[in-house]
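All protein chains but one are shown at their positions in the complex.
Let's look at chain A:
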Amino acid sequence: MKFYKGDRFLRRQIFDSGLKIDSAGVPGYFVAVLMSDYRPEAQGVFGMLIEEESLIEYMYIMLFLGVGFAVAFAPFVAAWMLAPRRKNTGSHESNYECGIEPYGKAWDFRYGVAYYLYALIFLAFDVDILFLFPVATAFHEAEPLRAIVEFVIFVGILSLAIVYAWVKGVFNWQRKNNS
């Protein structure tokens, strides 16, 4: 196992990048580490030299997931230790409903069918937009006329989803007549 002398290495890297960190203290050092240039030889983790750059990216993502979770969890630990525990009276743990006794369960209630319709258009639309992402990255390589025509056809068919919903009256919310 071959370990790099991390700190010394990073300081040399900062020095080579021409950043001045002597006056800024520890925070300055931290930011300077992030600002100094990447070097391929810097990508040694646990003694392994990882040449695949995307692997390093995955490691960053996993670490950030963990850190995000830990930062979200820590206040709960603090709250668990600091918070008072009250004796459970009858209404202490009941749902909030502006002071009256809760009426039924929220899970039994129904909401407007419009939500489902919007969700359906969204599904039709969003999945199609996903196809436009690779198109956007490769657009400059395509032959001009063909690219434009195909793009317009695709987006045209895509917008039919909205036109259809519009004609069918999904966007007109009808007033309920309860009287």
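Keep this in mind: a residue touches a chain if its C-beta (ideal position, glycine included) is under 8 Å from a C-beta of that chain, and two chains touch if they have at least 3 such contacts; residues count from 1.
The working rule: contacts and distances are computed from a predicted model.
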Worksheet item: Between "Alpha-ketoacid dehydrogenase subunit beta", "NADH-quinone oxidoreductase subunit H", "Cytochrome c biogenesis protein ResB" or "ABC transporter ATP-binding protein", which matches the UniProt record of the unshown chain?
Response: "NADH-quinone oxidoreductase subunit H"
Worksheet, complete the sentence: Touch rule applied to chain A and the missing chain gives residues 3-10, 13, 17, 19-20, 30-31, 33-37, 42-47, 50, 56-57, 59-61, 63-65, 67-69, 71-73, 75-76, 78-80, 82-86, 92-98, 102, 105-107, 109, 111, 114-115, 118-119, 121-122, 125-126, 129, 132-133, 136-140, 144-145, 147-148, 151-152, 155, 158-159, 162, 165-166, 171, 173
